[in-house]
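Here's the structure, in structure tokens; my notes come after.
Only a single protein chain was left out; the remaining protein chains are all shown in position.
Showing subunit A:
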Amino acid sequence: MSNSLRRYGIWVVIALVGALCWGILALSRGETVNAGWLLFAALASYAIAFRFYARFIQNRVLGTDDSRATPAERLNNGRDFEPMDRRVLFGHHFAAIAGAGPLVGPVLAAQMGFLPGTIWIIVGVILAGAVQDMTTLFFSMRRDGKSLGQMAREEIGPVGGAAALIAVLSIMVILLAVLALVVVLALAESPWGSFSLAMTIPIAVLMGVYLRFLRPGRVLEVSLIGVGLLFLAIIGGGWISESSPYAGFWTFSPNQIVFAIIAYGFIASVLPVWILLAPRDYLSTFMKIGTIGLLAVGIALTLPAMQMPRTTEFAFNGQGPVFAGALFPFVFITIACGALSGFHSLIASGTTPKLIQKESQVRVIGYGAMLTESFVAVMAMIAACILDPGVYFAMNANPALLGDSVQSASQAVGGFGFSVSPETLNQTAQRVGEDSIIGRTGGAPTLAVGMSQILAGLTGIFGASLQAFWYHFAIMFEALFILTTVDAGTRVGRFMLQDLIGNVYRPFARPSWLPGNLIASALIVAGWGYFLYAGVNDPLGGINQLFPLFGIANQLLAAVALTVGTTILIKMGKLRYAWVTALPLAWDAAVTLTASYQKIFSTDPAIGFFAQRAAAQQSLQAGKLNDVMLALKAESLQDARQILINTTVDGVLSILFAVMIIVVIADASRVWYGLIWGRKEPELSEAPYEESHLDSEGNEIEREPVGAR
């Protein structure tokens, strides 16, 4: 009795604290809610989920077996297969899954108030996202680290496998375009931001040379030097933006930055990795972990109050100025990373499964790292919601709605049902060291303002607020690791494409063949470059148009991963527990297909691509803009022509994504039917059992001599 009390007593307390925090979040009648309640509601929920649900999945559903040797132990070659300490592997896995996604999505979803997004981030990660990561990691580990594509082909069939491959390539292109778009929007017209980001290139090259020739392999010391130089670059940016002769030189229009990023992406993909990509990787990983830690400390110590209401009317009427569409399904599309992100299944079936020491560690690495990422998303939500809602909308609404001046922006925000004075907008811009913050869409600038408020509060304790510095620190940190993703993603895409073309024309398959390298790099860069350019120049707002597409593509990949997981569970004879992945799959399919349906068929021109297309076409035929185009704030026939092209491409892609989801699920259903009701014998493609000789700390256990009892 007292024993079980001791065992579960603490969990009862955690559950009560969590319930109290949730209650206050949802019901308190005060003007504002303190962010602390949100923080503790999240932490209590994660703790309970990790202790009970993840353990249930580990023991009952997957049945991890620590006496079974993992591929890291069996195939240990000191390189890609190697048992790695679970704490270190946790760090690696977390660094690989946590990118800019969890920072951007929640900021955009904040237009519906903080509650819908927060509930989805926390409930979604517990029941869907972390489950997907953990099960994919486990199944890949049982198959010697096979990739998601290979598992889809083997467990479902060639059709499912092909769909998975196309999904991966197309999501890569859209993803890179959207992320690069975020960088462009954050850096345009900002000499401070442009200078400090440009400086990361020589810093990376310096680090690369140092690592290659001066002190090979001394990663830690070179990273510290790099971070130090980065701080100098931010300080230097402040100096540049104040001294007018250089400020003009470093001020770029959005299109100039677009072409700079496209050129950069191509060069980075073609160059050997040691010059640019590898050192940037180290730099951005350290910055990422450090900044996330700093933000957590900042929120916990300053406990800011959230100004954004619980829900806004945009959650229900779908007329939000940041992106159009109602709460269901668009919150669940906009917030992918942090709640459920298909992209993680690529990492969980990539390097991580080859490094796990003990099977039971899939819980802390798969489920635990995803909970941590979800926590990052919660912090991003907090950072966006501590801003004055008027400032939030003045920054994030489609720039066409806001106009060019603080007066017109203030008026437009009034039209959204919030209020902000022109003076407040000027003051906010001044405090963060920018000329203007109006129409700074993309999420990154908003997050940076929120972060700079929190961090300035933190340094304010020591008597210096430094808000402008922190704002550009945050911008630089986001831009740095988005660009690292662009480098790495272009390279990954290039390899996939070379592999694909290699099936037809042999020499292409060799990654080192220069013509193949150049052509494949150019094709990938052209792919995302096109969407980037179209997005920056989209009269309807690039983020508004492209972000839903990115969300749908990401959740499509999640559907593939959860389908593979459900299939394997059924094959393992765990039909009873197949709901663990089947329910999130059903939800994911419902969300993704509803969103696709609305994007394709909605007659509301704010949402439907083809409704927009029809209006643009009519205007072009009539030779003047019709009412729909005018309501969307198109200004000329040139705009209408652009809208016609963009909506055609976006609409066709939406159809492609929707068809692929249906194909994957239909193909898998055929397999499920055969397994459950048919006579099909389940074939498990697991690697055979071998006994482990490692203990839970990775030490060799004395082997018993053969024949001994």
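Everything below uses one rule, namely that a contact is a pair of C-beta atoms (placed from the backbone, for glycine too) under 8 Å apart; a residue touches a chain by one contact, two chains touch by 3 or more; residues count from 1.
Note that in this section contacts and distances are computed from a predicted model.
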*Chain not displayed: protein name in its UniProt record ("succinate dehydrogenase", "ABC transporter permease", "YbdD/YjiX family protein" or "Tryptophan synthase alpha chain")*: "YbdD/YjiX family protein"
_Among A:Gln150, A:Thr351, A:Thr594 or A:Gln618, residue touching the chain not depicted_ = A:Thr351
_Selected from A:Asp65, A:Asp85 or A:Asp404 as touching the chain missing from the view_ = A:Asp85
*From A:Tyr282, A:Tyr577 or A:Phe610, residue that would touch the chain that is not displayed*: A:Tyr282
*Of the listed residues A:Thr118, A:Ser223, A:Thr334 or A:Asn544, which contacts the missing chain in the full complex?*
A:Ser223
*Over the whole complex, note the residues of subunit A touching the chain we left out.*
76, 78-80, 85, 87-88, 91-92, 96-101, 175, 178-179, 211-212, 216-220, 223, 273-274, 277-278, 282, 337, 341, 343-344, 346-347, 350-351, 373, 485, 488-489, 491-492, 495, 511, 554
